[in-house]
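The structure's right below; bear with me while I get my questions together.
Apart from one protein chain that is not included, each protein chain of the complex appears where it belongs.
Let's look at chain A:
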Amino acid sequence: TMLSLLGAIALVLVAGTPRVLPSAAGGKNLNSSRNVEINIIDDNFILRWNRNSESMGNMTYSADYQRPGMDNWIKLPGCQYITSTKCSFSSPKLDIYEEIKLRLRAEQGNTSWYEVISFMPFEKAQIGPPDVQLEAEDKAIRVNISPPGTKDSIMWALAGPSFIYSIVIWENSSSIEKMIETDYLRDKIDKLSPETTYCLKVKARLRTPRKVGIYSPVYCINTTAENKLPPPENLEVDVKNQSYVLKWDYAYANVTFQVQWLPAYVRKNPGKHSRNWKQMLDCENVETTQCVFAQNVLPEGVYYVRVQASDGNNTSLWSKEKKFNSDIQTIVLPPVINMKSISDSLRIYIGSPKEAGNKPVNQPYPLSYEIIFWKNASNAERKFLEKKTDFTVPNLQPLTVYCAKARAHLVDGKWNKSSVFSDTVCEKTKPGNTSKSWLIAGICTALFAVLVVIYAVKVLWKGINYVFFPSLKPSSSIDKYVSEQPLKNLLLSTSEEQTEKYFIIENVNTITPVEETDQIDEDHKKYSSQTSEDSGNYSNEDENSGSKTSEELLEQEMV
């Protein structure tokens, strides 16, 4: 019961223990802290603690661990009932990226205490020393690094590919150190002196999360005597007419070369797959310092190539590897240019290139265009650099032929590619001065306006005359009216109803031909009112008919 009580208290304390910071260790317990610490190097866990100075006699220690979300404590092999104050074990089967709890139990007779620490294995883990093997050349040393941890390392299974290796190298005789960083397991340190002893040590490090590993032991090696034939230098890969062209520099004549290649991913591959360089058959024993091979020899991907010289008796060492990406074969096609004349300017349209059969080709690259523009049969050229595909060249001479051609440029970082020039297009500018034509148009409009005003005044005058100064000659006025109104009606519409009305009007007039002026005036008034009514009706009807037709139109449209 005493034990269980202690255990219960410990559990409560453990539950209340805050998460430990990576550097600190231990939680609260009954006695003072034992400085329980965990050290992890690669996959090896070492648990250390201090002995309780107060206690005398045999104290046995046991360690268990608990995975997150579980209730049970699992015994750690090699850490059960030991008397020393440290124990080591290889990573238990757990998730190294999850927080685990480690419980140290000390027993002496009837008393025991617990101490629990909580940590994330990966966070606490330190990168161990890598293993290194060296091969010497005359002016270089080949370094083969075996990554820290075992081949089946759990700790670095995912982080391994991101290791950066720092190689510190110095000449045995001097103490000047040079540091080289590489992320390849096999690399070459060059620009060294022949027949010299060099020493080096290597460590691995991680960028995120930041981890610095332990240095390997120091390895020393002698570089060989200088080789009779130096290796080729300055390898360059270009594309020409659907083939790759590999060029290099070589100081001596009368040598033949051979080329080898390797897919780049192989160098990043830790392990099983062969890292054998393959022979480039098109470049076997070439005598020039260049070699052309077809694109389909190295399909899409990233590759390394290297060149070796031979004069029959001796062979040089391999050149420095040149990395290239098959995307250098990307070509920029020439654009399609069009011109349109607009008054005194020419509008230039740049379209996407067209393949055979007028199919537009999609080039999703960031392109800029260079347009050469000149007057036909002249030598003066103007150059425009545009990113837009639609712009105007203003202030040109009228009725003149201008020509243009364009090419596309792809400039992005290290890339610099251009297309060939497009076809030349020529276009004639429009005739005449715009301002002159506007003037003429303006005058015409003015004249027209004047005519309209005159006509309007005339009508108004007649109207005024009619209203305020009616004529005393009924017949003439009536005749005038009669002659005018039906004409007006005829002019305005051709509906049957109008002609009917026309007849009515005439009847009214003929019925009362001989009357006094007053009556005639009254009749005029009647007449006018009638006509006004008629005209009113007419207008209404017109409106109605008009609206009807519009309705009909709508109906037709809807159908």
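By definition in this document, a residue touches a chain if its C-beta (ideal position, glycine included) is under 8 Å from a C-beta of that chain, and two chains touch if they have at least 3 such contacts; residues count from 1.
Everything that follows uses one rule, which is that contacts and distances are computed from a predicted model.
As stated in its UniProt record, the chain not included in the shown complex is "Interferon kappa", which appears among "Transporter", "Immediate early response 3-interacting protein 1", "Exoribonuclease phosphorolytic domain-containing protein" or "Interferon kappa".
Residue-wise, the contact with the chain that is not shown comes from A:264, picked out of A:214, A:239 or A:264. When the full complex is taken into account, the listed residue touching the unshown chain is A:159, out of A:132, A:159, A:371 or A:403.
Residues of chain A that touch the chain left out of view are 95-98, 122, 157-159, 161-162, 208-210, 263-265, 268-271, 273, 300-302, 325, 327, 364-366, 410, 412-413, 415.
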